[in-house]
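Here the complex is missing one protein chain, while the rest keep their positions.
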Amino acid sequence: MDLGLIAQHVVNGLMMGLIYALVAVGFTLFFGVLDIIKFSHGDVLTWGVFSALTVYIGLDIIGLHAPWLTLIIVTVVSMALIGALGALIAKVLILPLRKAPPLNVLLITLMLGTVLRESIRLFYPDGANPKRFPALLPDWSHTWGNFTLRFDNTVMLITGIALIVLVQVLIKRTKLGMAIRAVSQDEETARIMGINFNMVVFITFAIGSALAAYAGVTYGLYYNELSFNMGLLLGAIGFSAAAVGGFGNIYGAIVGGFLFAALQTIGAAALPFASAYKDVFAFGVVIMIMAFKPSGLLGEKETERV
Amino acid sequence: MTLQTSLLSVQKLEKNFGGVKALADLNLEVGQNQIMGLIGPNGSGKTTFFNVLTGIYPVTSGKIYFEGHDITNFTPQKVYRAGVARTFQRSRLLLELSILDNILLGNHNRLNNGLWFNMFRRGALQQQFNDRLEKARELINIFDESLAGNIFEPVAKLPMISRRRIEICRALISRPKLLLLDEPSAGMTHDETFRLIDDILEIKSKVQNLTIIIIEHEMSVMERITDHCAVLNFGEKICEGTYEQVSSDKNVQEAYLGMD
Partner (left out) sequence: MNIQQRSKSSFIPALAAVILGAVYMVFFLAAESELEVFGLLLGAGVVLLILRKMGVLDKIGRGASDNSMAFGACVAVAAAAISLYFYDDNFVLFLIGSVLAYTLTCLGLNIQFGFVGVVNFAGASFFGVGCYTAAILTKHTATPHLLILVLGGLAAAALGFLILVPVLKTRGHYAALVTIAFALLFKTFLEVNDTLGGPQGLKCDGLHILGWDFNTDIIIGSFEGSFYLGYIAVILVLCVLGFVFARRMEESWIGLNMDAVRLDETVSACFGLSIPTWKVAAFTVGNFYCGLAGAFYAMMLGYIAPTNFTFGDSLILLSIVILGGLGSSWGAVAATGIIILLPEKFQMLQEYRFLIFAALVIGILLFRPQGLLPRTLRSFAPLRSRQG
């Protein structure tokens, strides 16, 4: 096996792992705070990258052509917009349904995901066809033998991981993070302690959704392509990553994301004749893991009170 | 009380949740046909004990023997089949379903649940159904005639005391050897509680083989119904004896601070 090819696979795996981890962290935050699975998360990601594309087109029209600045604006604006969308979803759909059976929330968010997805397909100009995402990072690269290390991938990896670390720090070290953790543990006690439950929920959803938007932009920059249904599979993968790591556990989500990507890479390398099988392989292994360790690799948070 | 006459023998039972010691070195012997009361302040481990006994939580260490057999870490299903039935602290009925549905759920071990029987042997199913319907009516009638008359009505609209009575019937219909009652009188008035105890005693007098462990905060209940009491605090038994004995014990009074 040629080292250059292996290194290529590794970089690819790392990129996908990063994207999955970002999505998975969102899922796990939502589960942690409200014990719910928000199945529209993948399609929120799609809205994230489409809004980024729209902002880019807007900037392009008004004549801004500085790639670095454009990139920053596009990313920040889409994260903010989608963060707001996440909070709005929490306010309108999720919070009112808190007392309903959890299956109802799963269903409603799944249907919401369909609404989001179909809205793009039907209402975005030429929404049904895949679109090109602009390459906003310079394409410098350095080649060693068979392996090409691209600058843009490196930047994305580093910033992505930095963002995850930032979220970690936020959760573990700040007052807001403590409030989020308190609410995850026990809503009633948190309320009694004076924590504004609703506000914490909105902020958590905003953070999770903003992360999804960032993941979407990363995906767009990496693959240079976006389509209206990209969020479906990404959402399912993010969900399984969070599940296999252990719901409610941020480290678990990160591990799960990279694990899934690793499995896909192994699957693709071992079965080069059809890329579809890599997903089957990865999902299959993840399901097997959950069969043996139902609460996930790093442990799920306890939820039931008898 | 020696081990031979004990129906239930709990030895050095420990249950930890992460860092919290819910049960710490609990030792208990419950004799055949006894009514034992479990007393203790909130958080002393009484409901946790029930949950561990019925297999909902795994044991951290220690042993539980029922009728001489080791039932430690049995699944809830196996504990039920061994002859233990319970009610829950926060009433857990299936609110969407009817009174009859809820009571008959407790009778699972005596119903033929196979696909062939239920789908194709309708005559036999009908017989079994009518027989069980009769038994359920008889049972709930002891507690509340109006419920017996409306046995196909949904549970959701009923007041809390009716629901508690139905829950007790659900536990009783399988003729358990050991009945675990978790705060059955919660939410009832004094008169309703009195009536409930009458009904429970009536059941006990009619059945050959029934041992009861009852958790209660209402001390008049304990005084009236129990043969023997155990007091828990911080997951340990701090006192044991008749109600009179434990209620006048200094340690118990301290634990309760202001108990009368």
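In order of appearance the chains are A and B, and numbering begins at 1 in each one.
Note that in this section contacts are C-beta pairs under 8 Å (C-beta built on N, C-alpha and C of every residue); 3 or more make two chains touch, one makes a residue touch a chain.
What you are looking at is a predicted structure, and each value in this text was computed from that prediction instead of being measured.
Of the listed positions B:137, B:175 or B:217, the one in contact with the omitted chain in the full complex is B:137.
Screening A:156, A:230 or A:243 against the full complex identifies A:243 as the residue touching the chain left out.
When you scan B:56, B:186 or B:219 for touch with the missing chain, the hit is B:56.
Interface with the hidden chain, as seen from chain B, comprises residues 54-56, 75-77, 79-81, 85-86, 88, 92, 94-98, 100-101, 104-106, 108-109, 111-113, 115, 118-119, 122, 125-126, 129-130, 133, 137, 141, 145, 148-149, 152-154, 170, 174.
Listed here are the chain A residues that touch the chain not shown: 37, 93, 96-97, 100, 102-104, 106-108, 110-112, 114-115, 118-119, 122, 232-233, 236, 239-240, 243, 274, 276-277, 279-280, 283, 287-288, 290-291, 294, 304, 306.
The criterion applied here is as follows: only the chains that are shown with their structure count from here on.
The geometric centre of chain A is 47 Å away from that of chain B, both derived from CA atoms.
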